[in-house]
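Note that this complex is displayed minus one protein chain, with the remaining chains in position.
Moving on to chain A:
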Amino acid sequence: MEESGSSSIGMKRTNLDLNDELGKLVMPGDEFCIPDDSSKVILGPGLRSVIDKPSGELKTIVGCKAGLLRKAKPNTFFLEMKTRSYQSFKKDDVLGIIKQKSKGEHYSIDVACRELRAQLSKNAFEGATKRYRPDLQVGDCIYGKVMDFPKDYPLELTCVQPSGKACGLGSLNGGHIFHVPVHFVRALRTANPKDNLLQKIGKIVPCETAVGANGLVWIKASNAVLTILVSQLLQTLSKANPEEYGTYLNKFNSTVRTVV
């Protein structure tokens, strides 16, 4: 058929170029050709490679979700989309709430993902030994890292980095914990100072924060009223357009002035 360009939207597209399609919408089934230069390409969520069965050679790259094609610095491509469900991935920092404290060696923890409970060893804290280890209670909030286990293993967390230091991981005292959509976490955790929302909020209200990749956010400001205000602001922002962030922050600024 002679149709091309925007009129062919809706049909499966083939032989797309990864660099040409950056920032554009990819639908499931859209096929990309493999880049000619032999530089390594890393595929993130939403993209997968199709391997030709008999020869074992890489055939095409196929999009399998509806999202915008994005590129991270060293040749990593992935699809960005709105999602509300978190899928655990190794080395992710997550926030969890202790749901059960058994007599054995583990706490069982709710990390708001598809596996109902994650395990956390009672010894996986900085400086913990069999005799001296932190005694956590049911309902306590912890900031942990997903252990680097093979696929389909039960989910396990740790509160200590491989170096033996905690580096911010561990139990969080006081504050307030709440849920935001998973795609909003990106806006909170980005290292780019221009986009980082938490830095902008921190200039208005100084507060301690911990943002888990699973969409849970922990906030602790100097008093309870400010903590609640910040949490309400973040929940509002998670539903707003990125263009509206500025106006919301200005409003928040004037509200905080009246409270303090």
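Following the convention adopted for this analysis, contacts are C-beta pairs under 8 Å (C-beta built on N, C-alpha and C of every residue); 3 or more make two chains touch, one makes a residue touch a chain; residues count from 1.
The rule we apply is simple: contacts and distances are computed from a predicted model.
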Protein name as given in UniProt for the chain not displayed, "Exosome complex component RRP46", "Geranylgeranyl transferase type-2 subunit alpha", "Metaxin-2" or "U6 snRNA-associated Sm-like protein LSm5": "Exosome complex component RRP46"
Hidden partner chain, residues of chain A it touches: 1, 6, 8-12, 14, 22-25, 27-29, 34, 38, 40-49, 58, 61, 64-68, 70-73, 76, 78, 80-87, 89, 91-93, 114-116, 152, 182-183, 185-186, 189-192, 195, 213-215, 241-242
